[in-house]
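Everything below concerns the one structure shown next.
Only a single protein chain was left out; the remaining protein chains are all shown in position.
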Amino acid sequence: MNLTSQDYQVLAPYILLTAWACVLLLVDLFIPKERKSVTALLAALGLAVTLGVTLSQVGIEQVGFFNMAALDGFSTFVNALLLVSGILGIALAHGYVKRMGIERGEYYTLLLFSVSGMMLMAQATDLIIVFIALELLSIPLYVLAAFARPQLSSEEAGMKYFLLGAFATGFVVYGTALVFGATGTTSLAGIVAAAASPSTSTLLLTIGAALVLVGFGFKVAAVPFHMWTPDVYQGAPTAVTAFMASGAKIAGFAALLRVFATAFPALAVDMTAVLWALAALTMIVGNVIAISQTDIKRMLAYSSIAHAGYILMAFVPYGNPAVRDVSIAAGLFYLVAYAFTNFGAWGVVIALEKKEEKGLAIADYAGLGRKHPLLAAAMTVFMLSLVGLPPTLGLVGKVYLFRAVIAGGFTGLAIIGVLTSLISAYYYLRVVVTMYMKEGEPETVRETWLSLTTALTAIVTVVFSLLPQSLFEWASTAVLKLF
Amino acid sequence: MTPNLILFLILALVAVATALGMLFSKNAVYSALFLVLNFVTVAVFYLLLGAPFIAMAQITVYAGAIMVLFLFVIMLLGAERLPDTHVLPWQKPLATVLTVILALESTYLLWTKARPSGAVLPPGAEVNTVDNLRAMAMTLFNDYLLPFEVTSVLLLVAMVGVIVLVRREKGQKS
Partner (left out) sequence: MNPWIFVGLFFVVGLLIPVGAIGIAWLLGPKKPNPIKQSVYECGIETVGESWVQFKAQYYIFALVFLVFDVETVFLFPWAVKLGALGLFAVIEGIIFILILVAGLVYTWRKGMLEWA
């Protein structure tokens, strides 16, 4: 049996990026220690080339590799977002790792491998591939979280992330096994077909799906599976946290979406209530605990949990064909908004961070408005976007989300969303108040790539909010053929 | 008695004896070595059942690699001899309860001949009829080609990760 060019086309971005990463791993061995910027540049180049390939595939719909992977509008959209996240992640990390004395070529290689795992996850149409992709994206992240070793907090972060991540993967595998037990297949299309037959045990299938949901709940940091998030986000090197918060979330939600929407539509009745509760709980707990944080990394970690809740809202009506498409498109749109805002906010954190974990308290931001007006303005944009205030992408994202959720008949959930957003305004705006109203002498670092990233994400956050229609349309066409 | 049954009974005896030996050894290294013997016995069971691949995987992965890791961890921590005190007081009652549940479950399954109501067939019913290693290779290298190749990337990443985490850069404090 042979593969056709169609098969290779389906996974062209993934194959390209993986091959690039393997070669870069070896090339890096011959790049002298003081010139690791070359590795960073080559890694970014690899991501950019892959992004080009991905964008050239817009509109192509195919399955390949014996129905194990699919190329469609959804995967193209998510892959493009993941690749941009990877590039932003490298831009943020480049100066940071040098400054913190943890610069090693493997940083960039591992990041590439992680992105390739995320991309494979977005394309997976078989639970086996979902599992392997989950491992491929997670293992580099465990290592990256501990990259600042022998610094204790970083080692602890890596250890915690590894243990809980392995635990979460266990849930996914166990769930997959039960689904296989119930249906006799791991292919998403096969599961749907088997679920329709009366001899299939619905109980076994439901338990399997629930276990898969728990596993992904860990990965995207949904309450009550969020316990690891604050410690890991705080302990990991900040540039890693920035990448982890966006990348792992995007990939986790993409897989969750594809698996549930295409394989488990029959379980929507039971799952809707569970997803409703998960989303509500995640929004409430994330936002309420964030209030009492004094460390900016911990605050953003809880903010990341809260945002997982908002994105989860988009999944709640997944069994209702009338609103499903618009709701999932809103979820995708929100992921884009969150990714850009998140990278920007972490970029500002990186600009203020000093060695030995100094400069990370919210109090350290006092006086930033006077001393570095541009940086403070950028941070204000990101904070407004995280709250969901105009003129930012965060607002547009929330409007789309709430509208979709209400259209699906979950007004109660939308009200919880609005109320928790109001709560979140307190702690996000506190950062803005500290920057402008309090006296202080904050020191920042100036690095070209860091400044560029922060500026770019701030501009994207504002400009796209003024013309969100085209992006939302792209998101809508992306989900159109998913079902 | 058929030769197979005699062989099975001898092996079963060895399996149970080594499992008990593993449990009751005070020295963790001896426990690990008993476990190796146990794994090998189980591998022979797989051979008797006509599953050479699983038998081989059992020996290379469990009896080989995993046990090497166990032994290294034991030696690394210098924890080969266990203290006599019981650290977890609730462990024994819990273990007893779980064992009884497992025993009841197994008895029930044996009694009812383990027929699931859903009657799900394993993938490819030919697995048990023709040369099963060949059937497995055919599946692995055709339908499961993508997972197979991605696995090698996964192994590579794991190896790089280990080296990044363990290796000290020159001039770095320990």
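By letter and in written order, the chains are A and B; residue numbering begins at 1 in each of them.
Note that in this section contacts are C-beta pairs under 8 Å (C-beta built on N, C-alpha and C of every residue); 3 or more make two chains touch, one makes a residue touch a chain.
Because the structure is a prediction, the values reported are computed rather than measured.
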Self-check item: Absent-chain contact - pick from B:L49, B:L102 or B:M159
Solution: B:M159
Practice problem: Spell out, residue by residue, where the missing chain touches chain A. | Solution: 1-3, 22, 25-26, 29
Quiz item: Considering the entire assembly, which residues of chain B contact the chain that has been omitted?
Solution: 29, 53, 56-57, 60-61, 64-66, 68-69, 72-73, 75-78, 80-81, 133-134, 136-138, 140-141, 145, 148-149, 151-153, 155-156, 158-160, 162-163, 166-167
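Going forward, only the chains that are shown with their structure count from here on.
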Exercise. Name, in rising order, each residue of chain B that touches chain A in their complex.
Key: 116-121, 123, 142-147, 150-151, 153-154, 156-158, 160-161, 164-165, 169, 172-174
Self-check item: Touch list for chain A against partner chain B, complex
Solution: 1, 3, 11, 18, 22, 25, 65-66, 68-69, 104, 106, 109-110, 113, 116, 120, 128-129, 132-133, 135-136, 139-140, 142-143, 146-147, 149-150, 158, 181-185, 199-201, 204
